[in-house]
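Shown here: the complex without one of its protein chains, the others still in place.
And now, chain A:
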Amino acid sequence: MNMREKIEVAAARYPNQRSAIMPALLIAQKEHGHLPGPVLEEVADILGVERIWVYELATFYTLFRTEPVGMFHLQLCDNVSCMLRGSEDLLRHLEAVLGIKKDGTTLDGLFTLSTVECLGACEMAPVMQVGDDYCGGLDIARIDALLERLRAMAGQAIGADPATTAPPGE
């Protein structure tokens, strides 16, 4: 199914089209990676709703991204349970090894680093979300291993040799 068809299927679950804006935006974001203005307008047109209604939601809810992010979006939870288990140290380490500050993206476009409010996985704190996956029980060694694995995946994805992929920031 293309994006329009997926949105139409989602919209059928509701008695009015306005309720379908959030599901439609999630579908559009999956398709495009983020939600620039033309995509928001396309969503409004598909649903036949006011464009301002779509803009309102895209700028209110934190999972909607109006700016592009790297191939891997590292979202480190730094709320209380994770903070008590060392998330601050992990953030400093990630900033150092990636050579970026929080909310930045590496020059090679591989990683965007963010902090987020509670991920609801406090039993495995400290926790980070990478794409759809939760990575818990993190420490510096596990973070390093995870970054290596992601770099290797990216290497495979773009046809490069993972062994020769330079760490971002170098």
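Basically, a contact is a pair of C-beta atoms (placed from the backbone, for glycine too) under 8 Å apart; a residue touches a chain by one contact, two chains touch by 3 or more; residues count from 1.
Definition applied: contacts and distances are computed from a predicted model.
Peer 1: Pick, from "Flagellar basal-body rod protein FlgG", "Quinol oxidase subunit 3", "NADH-quinone oxidoreductase subunit F" or "Gluconate 2-dehydrogenase", the protein name that UniProt gives for the chain of this complex that is not shown.
Peer 2: "NADH-quinone oxidoreductase subunit F"
Peer 1: Among the options A:Ile7, A:Ala20, A:Leu74 or A:Leu98, which residue touches the chain absent from this view?
Peer 2: Here the residue in touch with the unshown chain is A:Ala20.
Peer 1: Which of these touches the unseen chain: A:Leu63, A:Leu107 or A:Ala145?
Peer 2: A:Leu63
Peer 1: Quickly run down the residues of chain A that touch the omitted chain.
Peer 2: Within chain A, the residues touching the omitted chain are 13-23, 25-26, 49, 53, 56-57, 60-64, 78-81, 83-85, 117-125, 129, 132-134.
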